[in-house]
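Removed from the display is one protein chain of the complex; every other protein chain stays in position.
Labels for the chains are A, B and C, by order of writing; each one numbers its residues from 1.
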Amino acid sequence: MSELAATALPTATRRRLNIAPYVAGGVTIFVLVAFLLYPIGTTMLNSFAPAGEAFNGLNATLENFSRFFTSSMYQQALWNTIFIGVVVTVLATAVAVPAAYFVARVQMPFKPLILSLSIIPLISPPFIGAYSWVVLFGRSGIVSQYLNQWFGVQMPPVYGHFGVILSMVLSNFTFVFLFVQGALTAVDPHLEESARVMGASRWRVLRTVVLPLAIPPMLAGAMIVLIEALGEFGTPAVLGGEMYVLSTLMYFQIHGFFNLNAASAIALVNVLITLGAILFLIRVNKKRRFVTVGSTTRRAALQTGRGIRIIANLYVWGLLALALLPQLVVVFTSFAEKWPGTLWPTQYGWGNYQYVFSRVVEPLQNSLILAAVATVACVIFGTLTGYVAERKKFVGKWALDLTIMLPFILPGIVTGVALLVTYNSGPVALTGTAAIIVIGYFVRRIAYIYRSVVAAVTQIDLKMEEASTVAGATWGTTMRKVTIPLIAPGILAGAIIVFTTLISEMSTTVMLYSARWKTISIAIYERLETQEISAAAAIGSITILVTLILVLAATRVIGKSMSELFS
Amino acid sequence: QEGGLVVYNPAGDAGELIIDAFREKYPGISISAINAGVGELFTRMAAEKDNPQGDVVLCASSEAFLANPGLFAPHESPELPNFDPSVVAADHSFYGCSMPLQAFIVNTNLMSEDQYPRTWSDLAKPELEGKLVLANPSLSGSAYAQLAQILQLYGWDVAEQVMKNARFTTSSQSVFQDVGRGEIEVGVTGEVNIKTMMDEGYPVAAIYPEDGTGLRFDASAVIAGGPNPDNAKLFLDFANSKEAHELIVSTNRRSVRKDVAPPEGLMPTSEVPTFPYDDNLAASTRDENLAKFDELFAQ
Amino acid sequence: MASSSPAPARLSVRELTKIFNTPEGPATAVKDVSFDIAPNTFFTMLGPSGCGKTTTLRMIAGLESITSGQILFNGEDFRRKSAFERNIGMVFQSYALFPHMTVFENAAYGLRLRGADEATIKKRVHETLAMLRLDGLAQRYPADLSGGQQQRVSIGRALVYHPGMLLLDEPLANLDAKLRVEMRDEIRRLQKALNVMALYVTHDQEEAMAISDVVGVFSKGRLMQLGAPYEIYSAPTSLFVADFIGKANFFPVDVETRDGDRAAVVALGGSPFAGVRTVTAAGDEGDWFVKPQAALMMSRPEQMWLSSTSQQLDRPAFTGRAVRIQFLGSFVRYLVESSQARGEVIIDLPAFAEGVSEGDEVRFGLVGEGLVFEEGVR
Partner (left out) sequence: MASSSPAPARLSVRELTKIFNTPEGPATAVKDVSFDIAPNTFFTMLGPSGCGKTTTLRMIAGLESITSGQILFNGEDFRRKSAFERNIGMVFQSYALFPHMTVFENAAYGLRLRGADEATIKKRVHETLAMLRLDGLAQRYPADLSGGQQQRVSIGRALVYHPGMLLLDEPLANLDAKLRVEMRDEIRRLQKALNVMALYVTHDQEEAMAISDVVGVFSKGRLMQLGAPYEIYSAPTSLFVADFIGKANFFPVDVETRDGDRAAVVALGGSPFAGVRTVTAAGDEGDWFVKPQAALMMSRPEQMWLSSTSQQLDRPAFTGRAVRIQFLGSFVRYLVESSQARGEVIIDLPAFAEGVSEGDEVRFGLVGEGLVFEEGVR
């Protein structure tokens, strides 16, 4: 007994109240209400008010929605939106999942590089990404011309559904790819092994075990793709030709008619589509309450078969090559000093870089700072809310889901205006400050982290958290020491996506930025406005390079933490 | 002079030049610019109505001003006499700046000279089917102006034919860029875009419709309730000056001031065939016209 | 200090019930379980798979919501207390090791939470790992251990900070007999040294017998009997317990005369047994009886004798056929088919019975006194 007493340990000293979850929950709810629900909610309400007025209950009208019933253009746009959204989501998921499987399960070199490169399609500077497809595959595009010259092949027109879907799939598959890749890396390989020994072919294992297990992250990614596809304006504008979507109509309302209320109304229809998708997602996910990361989950043995390695490398690098084409064109264009409608530029050089140099340093700095701060905020609150949403039982989870997704579903400009109106005057006037941009970024991107955390937490065996609690850990300690390390790959993947997409965030920024806080995307936009496409490409290239370096560094961290987790 | 000044600049390089010149002239004023599209800036101004953050808006299309009354403060500019009354608001709340005349852009590689459309009605010819790109009239004031001009000249019959021939894009930049790149033969766009492309060596030509283009103008104004009203007035006066308008011209834009010559290489304004475009009529029938357009478009 | 200070405390579980919602409707996993555990008691829950042991333990640990009932610790609601106050050390049936921590870090977890300094942590963890025969594996991750090693790490994680109460859910299931005995002795030694209460779940009767102060036998969510190991083995109060704890043979009998809790009975085949103790079976055990006989006499395999039909003719006996003879290391087991018994009769002899081979007719009977179960009322 004395031997035991000699190594006495305090127990009662740490008898503090376990308030961490309440504090965290309270702050999160406050943030969600103040920066998300309130501004967005009032703006959405305005869609029931006549043009230019604020909704006050008395001026309620449905006039902003009437066009959905009367105008066949609206109805067609609605149909196009749903069609594009669904097709892009399905295709992006379909191309991403095999790639994710290969990277997670097949022995391949340069995995960190692959992960980083897959991020690049997300840093598509406004408009120029879509232009790149025209440059390559348009009627006078480089590829089309050579195909025609050499083989007499006539490319199908890149405009319309084909081009839009192609471009959107390739720029959005990353969401699914990263989420699924992370989840598959974590799944207990014993499950696959047991199917294998029973005689299941690789394909069968994939179909009946691996894919079903990857469903939560896959749906999380697909959800994001869907919303991106619903909200995207640049690609349908440049490649859509006469195929209009709801975001086109919103753009018309804002740019042609200065009618934000009508734009909100269209946005609200978009929201309803997404709400349907969310409810569907929740339904599907509810049936799949399962855990794939147990306490002794090993790292899966990688497949080393020659055949599968060749296929995997071809597929992944092929996909990346295709997805990176627009970015390559951007970089190429940045070296074109003269390119007057000819097949190839007529003069190359560093001129564009010299020209833009003085214009990029400060915006780049600003972008990095703003994006970094917003990313941190997203990580903190996205993780907390995602965790709570998955682990705690409460009614109206779908409402939380929707609240978080809302600003992300709305076109950025609507969110921007909502924040601008709410925080333009009154006790907290934030207009013109960096804070409002950060808030704008935060509300627009928290859904990424939220979704990926929800998907990651589903996979973690609750018993590990229980073990920590029973050992005497507070909720906060358990989060810090057990849960967060286990879901770290998910959080980091989300954080990287948030950061990268924020660097080229345009539509909210344009409403909220001030001269002091001009971002790199605004700098690109300015060059586009003045028709200096090559200069814009130069800024774009610098952005791509800087982001790539940062992401590479971060994937190092992810790679490291992943191997630490499951080695 | 000192203090700050925030300029909302939808005019790209032209605006930047004016701002730079003003900065040089009044080094004591710290001037900053928010560059964005007309739509974004006007939406922003509307949202900031209760606590405006900007002082001046520079060279935005006049339609935008008409659609957003009450955002701007009247100002008596000493330059007023140099402006034709038609390009100044009745209450002097905005002053004209450049003239975004609409012209046809044709790709000279894809079309021989004898095939060029010469009049608005030529755009309705069956030969142009699939060879014409226009911006959707819902997209912006200038895009609507194109439709309104056809309607005022020829009515819906011709307009319908044009619609049949044309692809209506959602990106106004696509119109001239696609023609310049050889994606399509003909487009209608602001002359400044055509001139810029020609200067860069693109295989494009500008055609002014012989049946006349509508005289439209961009305008500048002081934002009501802005944080620096005095500097704003000072800036607007400078923007109205001949000096500033010459800067505008240097970016291939046509000035509204009679005493400023058009950009080199552009037809003098007086020689441009014009027709009496009724912008008030255009504005008042806009909803109706666009509704009809939408219906026809959807077919 | 956890190990020295806490006033010995009593755990009372009152009418604990847990109902799960399942696709087939609500399923009662634990029903009206009540027991009292005196301070420093080693309490074992024993019962067949799926009888609610883990659920009960998890409710006590505060990990599972209670459908109804109470858990009191010295009269206070145990679940109201924070995890720190409860100061539990728990081994999960599925281990629940932290996959991202090494064996060392897993084991050190509870100590770190208690703010122990590095030197203490190092010392304690290494002592514990050594006790668990895990020396040399400290830097491994759980995934790189064998099943039994993982299980021991989870024991180590629960014991290392000398908790005030031990909750152990089948902590030795994956260990070999030798290690199992060593480990259970260590756990028991530690429990006594720390002067704490242990709630231990096992499916191993021998383990329960060897290690426990009190055993609770569960069946289908109910606590069937509570008592010291020997008591439960020798004086079961229900047919289930008689059958579940150790092996039991049952013989349908008619009660002839009764005298207090003693009776004279006659078995099938006519053999009389006098002065046998009688108990009433549990309410829902009517199915056990072989009508028309309303009673069952129970006897343990090792309390029986067996001989060839030509021997022991003077003792009251049953007859049957030895269908199988198994050498099971320390004894020889005879499986006997007999029309006078309920089911196959198991008889364990210290040595082979002379002249009996598989398939032979045999005589057999009770060495000690039997126990007669009479049908209870529902």
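As a working rule, a residue touches a chain if its C-beta (ideal position, glycine included) is under 8 Å from a C-beta of that chain, and two chains touch if they have at least 3 such contacts.
These numbers were taken from a predicted model, which means no experiment stands behind them.
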**Request:** From the touch rule at the top of the page, work out which displayed chains the omitted chain touches.
**Result:** A, C
**Prompt:** Which residue, C:E170, C:D213, C:E285 or C:E375, contacts the hidden chain when the whole complex is considered?
**Reply:** C:E170
**Prompt:** Touching the left-out chain: which of A:M73, A:I123, A:M168 or A:A195?
**Reply:** A:A195
**Fill in**
Full-complex touch with the removed chain, picking from C:D254, C:E302, C:E337 or C:D360, is C:E302
**Request:** Sort through C:T41, C:S154, C:Q205 or C:S307 and give me the one touching the missing partner chain.
**Result:** C:Q205
**Item:** Contact set of chain A toward the excluded chain (per top definition)
**Value:** 188, 190-191, 193-200, 204, 208-209, 212-213, 215, 288-292, 294, 296, 301
**Request:** Spell out, residue by residue, where the missing chain touches chain C.
**Result:** 20, 22-24, 46-50, 53-55, 93-94, 136, 139-140, 144-149, 151-152, 169-170, 173-180, 203-206, 209-210, 230, 233, 243-247, 300-302, 326-331, 348, 350
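One rule holds for everything that comes next: only the chains that are shown with their structure count from here on.
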**Complete:** Comparing each chain's Cα average against the average over all protein Cα atoms, the nearest is chain A
**Prompt:** Using CA atom averages as chain centres, what separation in Å is found between chain B and chain C?
**Reply:** 89
**Item:** Centroid distance [mean C-alpha coordinates] between chain C and chain A, Å
**Value:** 54
**Request:** Find the geometric centre of each of chain A and chain B from their Cα atoms only, then give the gap between the two centres in Å, rounded to an integer.
**Result:** 36
**Request:** Give me the residues of chain A that touch two or more other chains.
**Result:** none
**Fill in**
Going by residue number, chain B touches two or more other chains at none
